[in-house]
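For reference, the structure is listed below as structure tokens.
With one protein chain withheld, the remaining protein chains of the complex are depicted in position.
For reference, chains read A, B and C in written order, and residue numbers begin at 1 within each chain.
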Amino acid sequence: MKGEKSNKIKVVLLSSIAQDLGWNEKILTIEDSEMTVFSVWNLINSKLPQDNIIVSINQEITDMKAIINPDDEVAFMPMFTGG
Amino acid sequence: MKGEKSNKIKVVLLSSIAQDLGWNEKILTIEDSEMTVFSVWNLINSKLPQDNIIVSINQEITDMKAIINPDDEVAFMPMFTGG
Amino acid sequence: MMRWHLCQCLLVDNSKIQFRILKETFNPYKEFELWENFNKSSANSFFIGRVRPFDQYGNDLRKLEIVHYKGMTEKYIERYLMKISRKQDNLSILLLHRIGFIYPDEPIILIAVSANHRGISNKYLQEILEFTKYKVPLWKKEWTFKGSSWVKKNTDLGFEL
Partner (left out) sequence: MMRWHLCQCLLVDNSKIQFRILKETFNPYKEFELWENFNKSSANSFFIGRVRPFDQYGNDLRKLEIVHYKGMTEKYIERYLMKISRKQDNLSILLLHRIGFIYPDEPIILIAVSANHRGISNKYLQEILEFTKYKVPLWKKEWTFKGSSWVKKNTDLGFEL
């Protein structure tokens, strides 16, 4: 049934998170159909604390409990410091 | 005793007050040594109301009860509307 | 007062203040650029007030006339700008105000304030603007195609505080 459907997601890291983990973008294959942003975070990161992290799905800010769908772009970023 | 001393004052009108009374500046001779701004106002004006008038002596804002000295410059002006 | 016409700039403690009463129109962008070249800070706030094309009753405006009380107007501006320069360190202020006849869309007032923080430059810019509206001896007369009349009351901020 799921054979035709993509099960890949794009993970984007920004600013100090990209620097700390050493990469900016990765394409991941997801197995779990009920995967949350938090489970992606645990998958890619084993050292950074989760505090004060802003997360987005498809460039819309969301929270760690949000469910990820195939083809989604998930991003992890620190607090904004622009202006 | 007072012969050597000037007993003249300069009266300045600004904005709508100058227009309503028809002049901008006058030199007046004062007789009364205890003359107030209010008495100058009564001397020069018999038609305008006293409300919302700003008065100054020597370009410092004061009030109608202030005493005028010889050589003073007394001015009558409406509320400011600049900026 | 003479020193203003000679140096156009006064140092008060660590702050620089400058103002001019102008009989002719001016180019606000040129003024910003000239001034900011010598007053670059991390926060720079500017304001240009221009003549509306209608009078206080909604009629088409031909021109605005601004009258000042020579000597007293300058004294009140100088005293006020010196006061805020003493309250706040490292402030640069430029204030230009037109007098005489000013036509629709021409600038009447320009204010520039530089400071180390955005909150400070914005705060003093607004304070100076309200000051020029209510505390400086300046009067406006509106000339329409039917006649002229003195402005009785200042325009408000445009919203309820």
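What we mean here is this: contacts are C-beta pairs under 8 Å (C-beta built on N, C-alpha and C of every residue); 3 or more make two chains touch, one makes a residue touch a chain.
Note that this is a predicted model, so its numbers are computed, not measured.
K.L.:
Given that one chain is not shown, what are the shown chains it touches?
P.N.:
A, C
K.L.:
Which residue, C:L22, C:I48 or C:M82, contacts the hidden chain when the whole complex is considered?
P.N.:
Once the missing chain is taken into account, the touching residue is C:I48.
K.L.:
Of the listed residues C:F32, C:F101 or C:W143, which contacts the missing chain in the full complex?
P.N.:
C:F32
K.L.:
Can you say which of A:G22, A:P49 or A:G82 touches the chain missing from this structure?
P.N.:
Candidates A:G22, A:P49 or A:G82; residue touching the omitted chain: A:G82.
K.L.:
Thinking of the whole complex, not just what is shown, which of C:I102, C:I120 or C:V136 touches the missing chain?
P.N.:
Of all options in C:I102, C:I120 or C:V136, contact with the hidden chain holds for C:I120.
K.L.:
Since one chain has been left out of the picture, which residues of chain C touch it in the full complex?
P.N.:
29-30, 32-33, 36, 40-52, 105, 115-123, 125-126, 129, 155-159
K.L.:
Mind pulling the chain A residues that touch the left-out chain?
P.N.:
12, 14-16, 19, 54, 56, 59, 75, 77-83
One rule holds in what follows: only the chains that are shown with their structure count from here on.
K.L.:
Going by the touch rule set out above, what shape does the chain contact graph take here: line, ring, star, complete or other?
P.N.:
It is other, because the touches fit no line, ring, star or complete pattern.
K.L.:
Could you tell me the distance, in whole angstrom, between the mean C-alpha positions of chain A and chain C?
P.N.:
Computed from C-alpha means, the inter-chain centre distance equals 52 Å.
K.L.:
Measure off the straight-line distance from the CA centroid of chain A to the CA centroid of chain B, and report it in whole Å.
P.N.:
77
K.L.:
Just the number, please: Cα centre separation of chain B and chain C in whole Å.
P.N.:
28
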